[in-house]
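First, the structure itself, so that you have it in front of you.
A single protein chain has been omitted; all remaining protein chains appear in their positions.
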Amino acid sequence: MDIATLIGIALGVFLIFFSIILGGDIMGFVSPGSMMIVIGGTFAATLVNYPLSTVLEVVNITRNAFLYKEESPAEVIDTMVALAEKARREGILAIEKSIYDIDDPFMRNGIQLAVDGSDPEVIRDIMENELSNLEARHKTGHSVLHSMGTYSPAFGMIGTLIGLIQMLRVLEDPTQIGGGMAVALITTFYGALLANLVFLPLEGKLKSRTRDEVLKREMVIEGILSIQSGDNPRIVKGKLMTFVAPKFRTE
Amino acid sequence: MDIATLIGIALGVFLIFFSIILGGDIMGFVSPGSMMIVIGGTFAATLVNYPLSTVLEVVNITRNAFLYKEESPAEVIDTMVALAEKARREGILAIEKSIYDIDDPFMRNGIQLAVDGSDPEVIRDIMENELSNLEARHKTGHSVLHSMGTYSPAFGMIGTLIGLIQMLRVLEDPTQIGGGMAVALITTFYGALLANLVFLPLEGKLKSRTRDEVLKREMVIEGILSIQSGDNPRIVKGKLMTFVAPKFRTE
Amino acid sequence: MDIATLIGIALGVFLIFFSIILGGDIMGFVSPGSMMIVIGGTFAATLVNYPLSTVLEVVNITRNAFLYKEESPAEVIDTMVALAEKARREGILAIEKSIYDIDDPFMRNGIQLAVDGSDPEVIRDIMENELSNLEARHKTGHSVLHSMGTYSPAFGMIGTLIGLIQMLRVLEDPTQIGGGMAVALITTFYGALLANLVFLPLEGKLKSRTRDEVLKREMVIEGILSIQSGDNPRIVKGKLMTFVAPKFRTE
Amino acid sequence: MDIATLIGIALGVFLIFFSIILGGDIMGFVSPGSMMIVIGGTFAATLVNYPLSTVLEVVNITRNAFLYKEESPAEVIDTMVALAEKARREGILAIEKSIYDIDDPFMRNGIQLAVDGSDPEVIRDIMENELSNLEARHKTGHSVLHSMGTYSPAFGMIGTLIGLIQMLRVLEDPTQIGGGMAVALITTFYGALLANLVFLPLEGKLKSRTRDEVLKREMVIEGILSIQSGDNPRIVKGKLMTFVAPKFRTE
Partner (left out) sequence: MDIATLIGIALGVFLIFFSIILGGDIMGFVSPGSMMIVIGGTFAATLVNYPLSTVLEVVNITRNAFLYKEESPAEVIDTMVALAEKARREGILAIEKSIYDIDDPFMRNGIQLAVDGSDPEVIRDIMENELSNLEARHKTGHSVLHSMGTYSPAFGMIGTLIGLIQMLRVLEDPTQIGGGMAVALITTFYGALLANLVFLPLEGKLKSRTRDEVLKREMVIEGILSIQSGDNPRIVKGKLMTFVAPKFRTE
């Protein structure tokens, strides 16, 4: 589980609550109408902006920002080096049996291709095509959150404009401007908070996840091609080590 | 029909109406003059910004955001695999007759090229050129909506400036500032709403559509080249499967 | 003549005038001082930003946005196909005489190179180099209008700040704030109008023009290389057809 | 140590303090609640936005902006030329012993590869892969500071909105608007200051550092390949000189 996502949102919400309570009554910040305009408007614009299937998938994707288990790229290296050693000792065909021990379908596929004796160029093409299509699909998911992060402050402002226009039309006594203004500003507050504590940071987290995954898959591609070409396990390790920061490199 | 586009706009309009009625009289938000400045100004700037033919085509293109029938890429795979099987059984020339059953002129063209025995490099060049020119034409359409999405809040602000200047010039009693301000702010409200509920989300939807179409056409190019090179239908399927998300992959 | 540019600016100006007159006196919106700050300041910043020769050329380039005669890419196809037929019938050298009937110096140059028997790679290099240098020069022109579109609202705001500071310094009676504020806001109004009705849309129109021209020249390059390689006129036509939208393709 | 980073922050803080004291009491600008919302909110959003490990690493990376010792690229040239001379005189294997005198593990690795007689293409691939992965890791670090530079003004605004809403709700006497507004604006002030004096400039400094390091490593790659190919030390020097500004070139 990604503890940082949870802690971050909890901390942000706590700080806002605390800061509101410090200065007065929390009830002045609860406005179902404002919430409706900001969340509903953002959702409406998102529905216009993306195909239904993409919008529905976002719930799925967003779960990733909370549940993703951070795996060290070192594990990829260990797996690839173990395979390289086996291939070296018992021949490339020997690693076919290891396929059933591997969870990651991407790695499994690649090993199958290598065992089948496909041309290295073909293996690279197929795996890189798969990788770039995965990246493209993830990017669509990120862009939904990005759009929500730009529509929510916009609808916050639209809600505030509605509130301001209504208040100003009936304004007779300028001293009464305060209350109406306070109500009108709540939608701007909601929009800004949703964008900067939820939508945009979640987009960022998902992008980090995708970067991580892409890096690991690039390591898998390099590793499989290196194993297929009969490289010494030390060389396989050396090649994959260039992908990780020096301090994570082991001997 | 793209139901999400319709639902999104309907939901957005309903929320705005509801929120206005909740807070008072809907008539305070109806202003033909403001509408004229925002819609007319946006249209005028768009006419300066794009050739007449491009502007006229946008109506056409925008219909796509409502009427587009989402087709699964799985259908492309099925068609290509069926062709691959036929080519395998009866030879590449046998698929020439299938051309008349295919609606998509892009796919038809490609198959014709393959049947004619053109060089694979030539087929790829011609089809990718056609694809990138299609993308360029679509992009022009998207950019019209994008421009409208930036001009409409700008003319909303210009309208508000006109209203403010007129009100402030004759202002003698500051207590009367409310009514004039309310009227002036309506153009900003119109501009923001049009941009964030109509123009920018429609641009997004059209971009999604184009991405979908480009992906399917890339699959067609890969599939035709794979068929022409005499690949086994299983291989054809395997290559095209890398384009779709794992969960849509069938055995 | 590009009628859309003219209509757009005329429509925009009319709407603004109409909207001002509807709400009061046009004279309140005429301020030579504000005009001086916005137009003069924008011009000054543009002079610092670009070499003198580039700034002077913009007048020239901008004329294009009004006078450009939209030519269909179909004409390019017709010309190239006619040349292909002649080359096919009478040999490549026969088309040398046609050069004098061609207005476009880019096409003329390319045909000369083909007739001279230059290497196809050399022809492509020379023509693409010329094309990319043309694009670079046009881009500089567009960027001048883009800069004017960002400097004019900036100087609008600077003018408003000057007005506000002057008014606020001598303000004793808050009820007099209206008049001074109205005057100060006029510069913001001028800056926003110039940017959104003139500079930025004109930049857009010129970009469309350049895109059109580049597309046609890419067609010329493909066509000449196809003719030189002795392609059948039908093939030449087929290759060029991929550049235009399907609905413009003729048999 | 990077003296400019220290001087810059000290100068900025001093100017702000001085300017505040000049105009009145410093205590009006100290608000623990505002600090909590801006710093805490920025930190919370950053935690949501990045994996925990990345956030923790930023402290480490940021130290670089203060402690980095600016090394002239000339030193890289001197080292490479010395190695080239040795390789020329005593053969490529002779430089293996020099490896232990070299601090930079990147350079050491590259020399080892060259001494081992690896293929130049392989050396370039491995070293450039390592370099581009280093760049990617640094970029992630920079993007954390960039995010903090966009979240801090956002939370500054959110804090101001909270303050404004609280003040406006209880506002009865418009003459009391001043004090509450002053308090509300302090969060905006904190957010703007943090972004523009700390987060964004530090991001810039780290980017400069990375550019420097990448340039030097590109020089190392060129130099090692040049040495391995047996180039004359003068040629090695000439090739590396093209990386530095003419005025730093020595004979």
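Just so it is clear, A, B, C and D label the chains in written order, and each chain counts residues from 1 on its own.
Here is the rule we use: a contact is a pair of C-beta atoms (placed from the backbone, for glycine too) under 8 Å apart; a residue touches a chain by one contact, two chains touch by 3 or more.
All values reported here derive from a predicted model rather than from experimental measurement.
*Asks:* What chains on display are touched by the one that is not shown?
*Replies:* By the stated touch criterion, the chain not on view contacts C, D.
*Asks:* One chain isn't shown here. Among C:L6, C:A74, C:I99 or C:I162, which residue touches it?
*Replies:* Touches the omitted chain: C:I162.
*Asks:* For chain C, which residues reach the chain that was dropped from this view?
*Replies:* That gives, for chain C, the contact residues 33, 36-37, 40-41, 43-55, 105, 126, 129-130, 133, 136-137, 140, 147, 151, 154-155, 157-159, 161-174.
*Asks:* Where does chain D touch the missing chain, residue by residue?
*Replies:* Chain D touches the chain not shown through residues 2-5, 7-9, 11-12, 15-16, 18-20, 22-24, 28-29, 65, 70, 174-175, 177-179, 181-182, 185-186, 188-189, 192-193, 195-198, 200-202, 204-205, 208, 211-212, 215, 238-239, 242-246.
Keep this in mind: only the chains that are shown with their structure count from here on.
*Asks:* Moving only to chains each one touches, count the minimum steps from chain B until you reach chain D.
*Replies:* The distance in steps between these two chains is 2.
*Asks:* Would you mind naming the chains that touch chain A and likewise touch chain D?
*Replies:* Common neighbours, chain A/chain D: none found.
*Asks:* Upon optimal superposition of chain C on chain D over Cα atoms, what rotation angle is obtained, reported to the nearest 5 degrees?
*Replies:* Fitting chain C to chain D on C-alpha atoms yields 145 degrees.
*Asks:* From the centre of chain B, which other chain's Cα mean sits the farthest off?
*Replies:* D
*Asks:* If you average the CA atoms of chain B and of chain C, how many Å lie between those two points?
*Replies:* Their C-alpha centroids are separated by 25 Å.
*Asks:* Using the average of all C-alpha atoms in each chain as its centre, how far is it in Å between chain A and chain C?
*Replies:* Roughly 40 Å separates the two chain centres.
*Asks:* What residues in chain A touch two or more of the other chains?
*Replies:* Those would be 174.
*Asks:* Report the topology of the inter-chain touch graph, choosing from line, ring, star, complete and other.
*Replies:* line
*Asks:* What pairs of chains are touching here?
*Replies:* Between chains, contact exists in these pairs: A-B, A-D, B-C.
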